[in-house]
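Apart from one protein chain that is not included, each protein chain of the complex appears where it belongs.
The block that comes next holds subunit A.
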């Protein structure tokens, strides 16, 4: 009985393999000829569409007009890192937080000192976490304690899969920790309460924005500043207000060339040019245009009306990503203990 079953399944496997193999040649060849793949996180769709076009022109000018096709895929930062780890052929990763790239480095896809290879900790644009509320702020939300008032529904994605959600969570955690008399226990109690106000957990920041903006769920969206600015200025003008809490986190989404993949594809040179382009004045201006805070001081200063000064703390003040990831988001970590009621 067992042998029969196994035989048939093996037969199925072989046959499907044969079918797949016939097709495998084509994409591989097409890939080598044209491709540069940037695996990115969720709210960067508009940003990298613009960057890709601009860089493609820039590269063509410097290299005899040779066309270069850049493709960018988007999803929750953690899920995207997982895909690259499982073999998605990314030449470049531009993810929501350093830990997701650290994982790739630990598995030998790029050098473990990747974050020192580019300026500003390999972070071309920073952002921060703000509150997006309905026009006129009907629930009167101004600070972190307002989020756990009765009748307030909070939209934030799942920190297990989304980088933005981890920044949201840590912004709340850092605020609670730094209150007078704050401790890990009081911060945990605050977050446990906060997540009872969360009706849905989307897998990525863009899904959460869609839940809030297009499906009308919730009273407040915890969001990347860039995502919130995009929503207020372009998606639904006059429907939303941005509330910047008195204290929030400095979000640093980094970029890196995936050495092993770029070498295999023969794209190392162009991949490096691409990530360096992000730090150039042209790249920084495109970032500012799409609501990401430029790291070049002069270009940030030019855009002061768009990016007000905010009072922030950074991830290092919470002990760095490795520690934070292990304590909060690993299986059996603090997030699990507060979310599984």
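Note that in this section a residue touches a chain if its C-beta (ideal position, glycine included) is under 8 Å from a C-beta of that chain, and two chains touch if they have at least 3 such contacts; residues count from 1.
Keep this in mind: contacts and distances are computed from a predicted model.
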Next item on the list: Match the chain absent from this complex view to the correct UniProt protein name in "Chemotaxis protein CheW", "Sulfate transport system permease protein CysW", "Gas vesicle protein A" or "Sulfur dehydrogenase subunit SoxC".
Entry: "Sulfate transport system permease protein CysW"
Next item on the list: Determine which one of A:111, A:152, A:189 or A:235 touches the chain that has been left out.
Entry: A:235
Check: Which of A:75, A:174 or A:245 sits in contact with the chain that's absent?
Finding: A:75
Notebook entry, point to check: Given the full complex, what residues of subunit A touch the hidden partner chain?
Noted result: 1-2, 4-5, 8-9, 12, 15-16, 19-21, 23-24, 26-28, 30-31, 35, 37, 39, 42, 45-46, 69, 71-75, 83, 85-89, 107, 206-207, 210, 234-235
